[in-house]
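Here the complex is missing one protein chain, while the rest keep their positions.
Labels run A and B following the written order; every chain starts at residue 1.
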Amino acid sequence: MIRTIKPFEYFEAKTVEYAIKILSMYGNKAKVLAGGTDLLISMRERKVNPQYVVYIKNVPELNYINYRREFGLEIGAMATLQSITESRVVIEKFSALATACSKIGTPQVRNMGTIGGNLCQDTKCLYCGPILPREETSCYRGGGNICYAVNGAKRCQAMAIAETAPILICLGAEVSISTPIGQKTTSLEDFFISSGIVDLKEDEILTAIKVPNPPPNTEGMYLRHSLKGALGFALVGVATVLTVINGVCKDVKIGLLGVNRTPIRAHKAEQLLKGEKINDSLIDRAVQVALKESHPLGDIFGSARYRREIVRVLIKRVINDTHRMLK
Amino acid sequence: MREQVAKFIVNGRVYEILIEPRMTLAEVLREKLCLTGTKLSCGKGSCGACTVLINGKTVCSCLTLAITAKEKNIITIEGLAKDTTLHPLQKAFIEYGAIQCGFCTPGMIISAKALLDENSTPTKREIKQALVGNLCRCTGYVKIVDAVMAASEALAKGDR
Partner (left out) sequence: MTEGFFVVGRRIPSPDGVAKATGAAKYAADIKLPGMLIGRILRSPYPHANILKIDKTKAEKLPGVEAIITLDDLPRIQYSGSFRDLPMLRSGHLEKPDQFILADKARYVGDAIAAVAAIKEDIADEALNLIEVKYEKLSAVINPEEAMKPMAPKIHEYAEGNISGHSTYSLAKGDVERALSEADMVVEATYKTTKQVSAQLEPQTVIADYDATGRVTVWSPCQLPHLAKRELAHIFNIPVGRIRLINPFVGGSFGCRLSIYSEPICIALAMKTGKPVKIEYNKEQDFIGLETRTPAKYDVKIGFKKDGTLLAIQLKIISWAGGYAGRSQRIAYAMLLWGLGHYRCPNKAGEAYNVYTNTPMSGAMRGFGNPEIMWGIEQTMDIAAERLGIDPVELRLRNILKVGELSNKGISIESIALEECIRIGAERIGWKEKRGKKKEDGPKCRGVGMATASHTSGGYPGLLEHSNALIKLNEDGSASLIIHPGAPGTGILGTLSQIAAEELGIRSEDINVVTGDTDITMFDLGSHASRSTYVIGNAVLMAARQAKSQLIERAAKLLGVLPTELMIRDRRIYIKGNPEKSVSVAEVTRNAIYNFDGECANISGKGLWEPKSSAPPTAAYFAEVEVNTETGKVTVLKFVTAVDSGKAINPMMVEGQAEGGIAQGIGYALTEDYVFNQSTGVVVTNNFDTYRIPSIAEIPETEIVIIEEPEPTGPFGAKGTGELSAAGVAPAIANAVYDAVGIRIKELPITPQKILAALGKGCQRQNYSGDEKGNL
């Protein structure tokens, strides 16, 4: 890995409009820069080589955390992970989101990284790139024909590691996207496409995340398991948002990270729980169904079997704990 | 827009430096300002050796483009002592044996300063949470926690 970054032309955006203009002009030769904790590493490793870089972290209209009782929470894409972790309104009303943000990286990374950057970051392979400069020995991602992380893999095995995604998906979050021809909105769940990255064209920018108010009698929780101590990548991340009325599960969402290329909802498991009284055996059955919906991979940090066991333990725990909180 | 002159405020002093946009803040500090106290190690935001303060918040200077840090208040390890009077954190690190090879020390002290500036009476747990992004291979961290505790007590007593 090389230490210096290749030269590029730099633009500092003060408005979203300006940023979009630059992106439209230069297409795939341009990239947006937010916190830098993802893009700069990729640039240093020569995985990504933009000739034009647009800095959007200073765009005032992108940096806010607003809450209104009628509409719910709205977070600008450039709000830092640390500011979300510390935000009183997020801690009070969407505590699982604050938890998710607090688990990412290190304090330094949370000060630099943004929620938009976290969602839009490239998929990660936990083998972070060869020291080899030559294409013939590069992995799939670099244009080669081998995967170093998963032996015998027929295609790139990189997956989404956006830890803010599972809880946001469970909360029914929507994302606002700015394009050259106007704004559009889509659900966060649909924003992730099958390859694991988000559906953002070259000339589009994620501007905000909208989280509706959860209905009454609802609790959310996020748990993650990292194999190697406090700082590791999340091997698995499990979120839930549970609504219970008179002991019966009115609604439940289960979001999983690390069991598929994209963050997913365990829809079938949710169906099993909806309308039923929550008890241990029901949870066990739901967990089994959720496991069938997940296809975790085995790599150096966790065999598939181990990941599934952790998923099982965590789903059980989030459902039980949120249920207990609602009693 | 290749090379351009940018204004940097480092440890209270203003500098006008010719930089390229691709230079990281760590490069500017180390190469242009000869402030080599900020160290380079992993290059990936995992070790914290390059930690500096920007507007009071800890960041990894090796993952910060210098141009994005212009006109912000930057503090490096060289900015802690006032002439020959050491900051209570520096005094405590030295006195409590929290320094061995010293390579992690600048980043560690900067992270500790950010903590104490915000929370002057941290618990052991809060100290560990604040320093979790700074790796040390020599000391086993025990004396680092002791030193930060001692520094917080000294600051409470009004030392500097």
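Brief remarks follow.
The rule we apply is simple: contacts are C-beta pairs under 8 Å (C-beta built on N, C-alpha and C of every residue); 3 or more make two chains touch, one makes a residue touch a chain.
This is a predicted model, so every value here is computed, not measured.
The chain that is not drawn here is touched, among residues B:L35, B:L116 or B:L155, by B:L35.
Contact with the chain not shown here comes from a single listed residue; of A:T4, A:N145, A:N217 or A:Q271, that residue is A:T4. Annotation for chain B: contacts to the undisplayed chain at residues 30, 35-44, 46-47, 49, 76-78, 80-81, 86, 90, 93-97, 99-106, 109, 127-129, 131-145. Mapped onto chain A, the footprint of the missing chain covers residues 1-4, 6, 126-128, 130-134, 137, 146, 148-153, 225, 227-233, 291, 295-306, 308-310, 312-313.
What we mean here is this: only the chains that are shown with their structure count from here on.
With each centre defined as the average position of its C-alpha atoms, the distance from chain A to chain B rounds to 29 Å. Interface residues of chain B facing chain A in the complex, by the touch rule stated above, are 1-2, 20-24, 40, 43-46, 48, 51, 57-60, 63-65, 67-68, 111, 114, 129-130, 132-133.
Residues 1, 3-12, 33, 36-37, 40-41, 44, 53, 55, 57-58, 82, 105-109, 111-112, 128, 230-231 of chain A touch chain B in their complex.
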